[in-house]
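Of the protein chains in this complex, one is absent; all others appear in place.
Showing chain A:
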Amino acid sequence: MAVAGSLSTVRKSVLPEPGDDWASIASRELSGSSTEEAVANLQSWNLHVFMRAPAAADSPQAGNPILPSDVIFVEPPAAPAA
């Protein structure tokens, strides 16, 4: 199918790969920072995931709030237009 028209730049995001957690996404997408700093940034940019109620202790998701369908932002939100 022919695709015409261009897209403006929007906030950059990724979808998780199998087995991803904060650290693996941080090392892949924010390799210029230390892991600790990159994870902290990711968490602050993705409060919709980071603030999620924890899964039950016996759940395979326990300890990792990232779902396979989540959108993970890899940059901060744009400043509001003046």
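Everything that follows uses one rule, which is that a residue touches a chain if its C-beta (ideal position, glycine included) is under 8 Å from a C-beta of that chain, and two chains touch if they have at least 3 such contacts; residues count from 1.
To be clear about the criterion, contacts and distances are computed from a predicted model.
The protein name that UniProt records for the chain not on display, among "ABC transporter permease", "ATP-binding cassette domain-containing protein", "Na(+)/H(+) antiporter subunit D" or "Amidohydrolase", is "Amidohydrolase".
One chain of the complex is left out; on chain A, the residues touching it are 1-8, 10-11, 13, 15-16, 18, 48, 53, 55-56, 59-61, 67-69, 71, 73, 77, 81.
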